[in-house]
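What you see is the complex with one protein chain gone and the rest in place.
And now, subunit A:
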Amino acid sequence: MSSLLEVQNLVKHFPIAGSRRKVQAINGVSFSIERGETVSLVGESGSGKTTIGRCLLGLIEPTAGGIFFKGQAMGRGVDVRAKALRGRLQMVFQEPAESLNPRMRIGEILGEPLLTLGMSRGDRDRRVAETAALIGLRPALLDVRPADLSAGLQQRVGIGRAIVTRPDLIVLDEPTSALDPTARAEIVDLLKALQADLDTAYLFISHDLSTVRFLSHRVVVLYLGSIAEEGPSDRLFAAPRHPYSAGLLASVMLPHPSLKAERRLTLEGEIPSPIDLPPGCPLATRCPFTESRCRDVSPPPSALGGGHLVHCYNHQKVAALGDVADQLTRFQELASRILA
């Protein structure tokens, strides 16, 4: 059986008006998502995370490459609007307040995606009530408008609107980054509970590594539109092998003074402009291990076993630095002691 979603060598370049130059947002990205699985795309701004999400939903047309949903090629008119795919793929946006129509009542917002599915009025109302219960929304709140809800509740509605059609896959684009820590934690719990109930697959786009660590089955690390490293969440966080992933993980701060990230590897400077990228590894300008071949030819993936792939010539040098303790797991242990 094929994967739920398969992305093959996806490329998306945006032309710059009045110039022959182009923004190389995505440069040959391949990955897949299985049914009921959470795959996270992590990376900094400009890494192409959001562009990938938008290509998957057919909101923008890829420059090259293939996207296969349940074995069916997407693109050329086949997208989320196609009858067979309607309601199968959904999206949750970053800013809950901006993604909900302020003039609609919550009940209408939740029911709107069902309108194109040909459900009867009674079925729709039942499904909305069911969904409200799933997302922990009191029935009375179905009659209020988005402005009457807190940001956390608004995002619950954003998620409710996505699951109301019982999709196979939801693209979640930074769904928690506009929220306070307490509201963020509630949303993460909700996403986990919904996945357990409905077996929905998630593509979780985020730069919040601590949430990614505990929500995802697999993680794909992006840098300047290319995959740096991918693998099972626990392996990648315990043993990152790409200099970029190692540097990214070393930047994570956790709320305890003893959890100092061990900066064995520091990335200098910032992510460069994605306009007309030079050949070779995109990290070559910031990487401490850069050698001449890195600037010439992009490194092919090296398989490290267990689905762990790294795109770096020098991944053994990163391994030789020794594994930094998985700070996120250490914080869990500390937290259970302090909060007991």
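Structural remarks
In this text, a contact is a pair of C-beta atoms (placed from the backbone, for glycine too) under 8 Å apart; a residue touches a chain by one contact, two chains touch by 3 or more; residues count from 1.
One rule holds for everything that comes next: contacts and distances are computed from a predicted model.
One chain of the assembly is not displayed; among "FAD-dependent oxidoreductase", "Nickel import system ATP-binding protein NikD", "Hpr(Ser) kinase/phosphatase" or "RNA polymerase sigma factor", its UniProt protein name is "Nickel import system ATP-binding protein NikD". Among the residues A:V128, A:V171 or A:L267, only A:L267 touches the chain that is left out of the figure.
Touch with the chain that is not drawn comes from one residue among A:G118, A:P181 or A:P300, which is A:P181.
In the complete assembly, the contact with the undisplayed chain comes from A:H207, out of A:K22, A:H207 or A:R235. The chain not shown here touches subunit A at positions 44-45, 136, 138, 153, 180-182, 184-186, 188-189, 192, 207, 209-211, 213-214, 247-248, 250-257, 259-261, 267, 269-271, 328, 331-332, 335-336, 338-339.
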